[in-house]
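Shown below is the structure under consideration.
Shown here: the complex without one of its protein chains, the others still in place.
== chain A ==
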């Protein structure tokens, strides 16, 4: 994918928030850039796996297990996706 470069953090945040809002167990009004999946949105560990998979689809990347294990909030997802030059 060459020098695709890094995505803009604000746009990534917006897209991540949108993906989380669409997740069927989430109350969309509760989702913000500072939301944590478990404490703020009531998602369990299996839900979190599915949300992280939804980020993979949205940004066309495959997130390695070691990284995916660490993503438990909107901010952590944004941090990973803005640091991955393959994210689209």
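Remarks
Going forward, a residue touches a chain if its C-beta (ideal position, glycine included) is under 8 Å from a C-beta of that chain, and two chains touch if they have at least 3 such contacts; residues count from 1.
Just so we're on the same page, contacts and distances are computed from a predicted model.
Per the UniProt record, the absent chain's protein name among "Ribosomal RNA-processing protein 43", "Proteasome subunit beta", "Guanine nucleotide-binding protein alpha-3 subunit" or "Succinate dehydrogenase assembly factor 3" is "Succinate dehydrogenase assembly factor 3". Those residues of chain A that touch the chain absent from the view are 44-46, 49-50, 52-53, 57, 65, 68-69.
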